[in-house]
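Working notes for the structure below.
A single protein chain has been removed from this complex, and every other one stays in its place.
Chain IDs A and B follow the sequence of writing; residue 1 opens each chain.
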Amino acid sequence: MLEYLESLPLVDHHCHGVLGRDLDRTEFEESLTEAETSGPPGVSMFDTQVGFALRRWCPPVLDLDPHAEPGEYLARRAELGAAEVNRRFLAAAGLDALYVDTGYSPEAILDPPELGRLAGAPAHEIVRLEAIAEGVAADGVEAARFADEVRARLDDRIDAGGAAGAKSIAAYRAGLELAGERPPDAEAARAAGRLMRAAEESGTAPRVCDEVLHRFLVWCAVDAGLPVQFHVGYGDADADLRRGDPLLLTGLLRAMDPVPAMLLHNYPFHRHAGYLAQVLPNVYVDAGLATNGLGHRSPALIAELLELAPFGKVLYSSDAYGLAELYHLGALLFRRGLAGFLAGGVEDGAWTAADAERVAGLVASGNARRVYGR
Amino acid sequence: MLEYLESLPLVDHHCHGVLGRDLDRTEFEESLTEAETSGPPGVSMFDTQVGFALRRWCPPVLDLDPHAEPGEYLARRAELGAAEVNRRFLAAAGLDALYVDTGYSPEAILDPPELGRLAGAPAHEIVRLEAIAEGVAADGVEAARFADEVRARLDDRIDAGGAAGAKSIAAYRAGLELAGERPPDAEAARAAGRLMRAAEESGTAPRVCDEVLHRFLVWCAVDAGLPVQFHVGYGDADADLRRGDPLLLTGLLRAMDPVPAMLLHNYPFHRHAGYLAQVLPNVYVDAGLATNGLGHRSPALIAELLELAPFGKVLYSSDAYGLAELYHLGALLFRRGLAGFLAGGVEDGAWTAADAERVAGLVASGNARRVYGR
Partner (left out) sequence: MLEYLESLPLVDHHCHGVLGRDLDRTEFEESLTEAETSGPPGVSMFDTQVGFALRRWCPPVLDLDPHAEPGEYLARRAELGAAEVNRRFLAAAGLDALYVDTGYSPEAILDPPELGRLAGAPAHEIVRLEAIAEGVAADGVEAARFADEVRARLDDRIDAGGAAGAKSIAAYRAGLELAGERPPDAEAARAAGRLMRAAEESGTAPRVCDEVLHRFLVWCAVDAGLPVQFHVGYGDADADLRRGDPLLLTGLLRAMDPVPAMLLHNYPFHRHAGYLAQVLPNVYVDAGLATNGLGHRSPALIAELLELAPFGKVLYSSDAYGLAELYHLGALLFRRGLAGFLAGGVEDGAWTAADAERVAGLVASGNARRVYGR
């Protein structure tokens, strides 16, 4: 039973590119968690739940014993080279499809087709809304044409087959307290004007951090009928976690119905997210990023997420970024966590084995296929 | 030990009427969770913790095997008819007393005497404060007489034996951020004037959604010496869950001491509620509604609620509404969860069997009897 559940192919509905180059120990530790650095003297990011989970599960993929020491592991990783390492971990993830957020690339990372080739599965693109707006602003489009131009570029991406969904990073910028109303184009134009003037004055690239613009962008995606992914909760240190509580988004989630809203990560607000998934018909949730982050504790997270969230509203994502290990580890931990949850219920007589298998199929891939329609 | 603990009669200190008519599948799914609808295409509300718990525990009461499929279950339910179904589930709940909130009736539901007859236990009434105020406003009482009239009607209900406690639904309306001060009658009069003008202008029934009025109503109940129940946390989608955190109510809870304040439901803020139950002498808590909602996971909720809450401050409620199943299921899950919690502690040597039995008696009925005084 557990084996069957653990063998299910997964749709990873929110992930990113991985680095194509080799990494030294500091760079590797920096990529392992959401910290900005590898830690102060005396603190190793390997001494974390994700670090121990990586040492437990990833060395065998590189022909080492489980629990390899960090030094030994990184030496073997360097010996094989990034290309081979990426190939092995993407293949090991056992994915059916990927939905790749292409909006964040401080350095060169593998693009969706490359990821898909390594994973042996179709890789769809998720368009980052703020990146489109920032591109429009950077091109010096006049403010009055801003709204139309954003819509046109989004449509182009959809027509070119490059947008299976959209993603909002409002939680990293102005926060999730977005109103429900669709802003009129004139209001978006004024906000775009402010954005462009600020970029000009500071001499830096435009950076969307404005309640009106985040909201306008979400409505562009809604009008285009794209499922909208929202970064929620756990993420890197430049976010203010207080502003990442999904309850702040209740009004907008309600207003965008029936277009699907996908609440990503959610930890430590995953119970809030589960509540929203129950009471609002268009809300879906995952536990991406945190499944990796919590490692051996991820079953507790999965169980808490599944307290109120209907099983037809829960998806899988790794939120892997940078390290190919996170594709494999995320999939493995989620499979084991979900399988343990479902098999435990069968053992306790809470549900039947047939229901457990059916629910596993929904969460592993069925819900994602239904929502993204491909 | 477990059997003994599971056999205890319960006082259900917060529940509602059940529907006296038969339900089709869509209606049944709508009543099962706090969602407004039965879910978008492809999503069944049976595929939830409460749905699986219902399929596990309720079919045998209707002479079916555990885990009956939804279709089979609903067919048998229809065959027996609502009257028989209600009779069986209310009797199966094993209740010692009921405290019925009569304030919410979008359609005809069984009243307290009918519920008590089916349950074979006395059914007391809990008066919904906002309903009294809305009744006064609807009757066109002039604003200056509003405060006196509310107090008079509340007194009448108490004198008639129809008010074992009062209930505030501020969390569903203006939110729980209520000040501690008792509003002067003149301030209540002005708020009542606004309420009546708004109703008149919109041509709809008066609807209390005003910090001053919610607070005024709580003080009316406090002055009458009635325990005041507060809706907290988990509830249906028209509430803004952010405004349902019991910590928002700290000032008023402190001010109304020594009149008991009963924090209902509390999920996902149950740890906040447990803290308040420890540090404020007049605060009591339950895990109603969420015990049903979390199904197989409800033991985790009960254990978290009991982290800080003194065992003399915790009560049982089902918050059953509409479906008679929820009376039985709530009681069963709570009994099993509490019994497992207490028996686990005995097994680990954390407390003695005698203490476990004593605590079980407090939570099952003793605390409720002491607070409500009947």
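Here, a residue touches a chain if its C-beta (ideal position, glycine included) is under 8 Å from a C-beta of that chain, and two chains touch if they have at least 3 such contacts.
These numbers were taken from a predicted model, which means no experiment stands behind them.
Chemist: Out of A:M45, A:L90, A:I126 or A:V232, which residue would touch the omitted chain in the full complex?
Modeler: Checking each option in A:M45, A:L90, A:I126 or A:V232, the one touching the absent chain turns out to be A:M45.
Chemist: Which is it among B:C15, B:L306 or B:A339 that touches the chain not included here?
Modeler: Counting the whole complex, the residue in contact with the absent chain is B:L306.
Chemist: Among A:A108, A:A300 or A:A354, which residue is in touch with the absent chain?
Modeler: Missing-chain contact among the listed residues: A:A300.
Chemist: Across the whole complex, list the residues on chain A that are touched by the chain not included here.
Modeler: 33-37, 39-40, 42-45, 47-49, 52-53, 55-56, 66-67, 234, 236-237, 240-242, 267-268, 293-297, 300-301
Chemist: Could I get the residues of chain B that touch the absent chain, sorted low to high?
Modeler: Residues in contact with the chain left out: 245, 247-248, 250, 254, 258, 271-272, 275, 278-282, 303-304, 306-313, 345, 348-352, 355, 359, 362, 367, 370.
We adopt the following convention: only the chains that are shown with their structure count from here on.
Chemist: Indicate the whole-number Å distance between the mean C-alpha point of chain A and the mean C-alpha point of chain B.
Modeler: Computed value for the inter-centroid distance: 37 Å.
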